[in-house]
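Data block below; observations after.
Just one protein chain is left out here, and the rest sit where they should.
Moving on, here comes subunit A:
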Amino acid sequence: MERRLAIKQILFLAGGMALLPSCLRDTGKSSIALQTIDVSLDQEHLLADISETIIPETKTPGAKSLNLHLFAIKMLDDCYAKEDQELFFKGLDALQDRSEAQFSRSFQKLTVPEREQLLLAIEKDEQAEPAIKKFYDIIKSKTIEGYLSSKYVMTNLVVWELVPGRWNPYYAVKSA
């Protein structure tokens, strides 16, 4: 326990999130410490693939290397009501069902374009059942939130300043 805490703190300082190497935990369980939900390692990998489909690795890092799926899981664990958590997991299963129904394969076996197609269909499906809708809302919004507030984006792409040191009330916009 002590060691786990210490490691947790080191990782916390390093990455801003409590990431636990899975060697310290039961195999088959998610690699981060969770309070209110159970996420299996398989589910974690699936969520990683879904997040990676939303924000893929290009010339710049994507969801997996920025651990955005872990951020989403952490937020689901700590910041969502039980009903939403339950819908989320039901929705995750429903997504696999859609994958099987449409492509006769699990999501993980799909090609990237197929994965995108599947997610886009959910996004556009106004009749989608509440669980899959909720699931998609959460995973997409938290992946995006995690991305925009990641160290990578905040220091390289849309720079967030700790100390702006200025207030310019009339900043001319180039092309209005």
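Assume a contact is a pair of C-beta atoms (placed from the backbone, for glycine too) under 8 Å apart; a residue touches a chain by one contact, two chains touch by 3 or more; residues count from 1.
Everything below uses one rule, namely that contacts and distances are computed from a predicted model.
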{"item": "Protein that the absent chain corresponds to, by UniProt name, given \"Benzoylsuccinyl-CoA thiolase\", \"GMC family oxidoreductase\", \"ABC transporter permease subunit\" or \"sulfate adenylyltransferase\"", "value": "\"GMC family oxidoreductase\""}
{"item": "Touch criterion as defined above, residue of A:39, A:54 or A:110 at the omitted chain", "value": "A:54"}
{"item": "Residues of subunit A in contact with the chain not shown", "value": "12, 16-18, 35-36, 53-56, 58, 60, 62, 74-75, 78-81, 112, 116, 119-120, 123, 140, 144-145, 147-151, 153-154, 157-158, 160, 162-173, 176"}
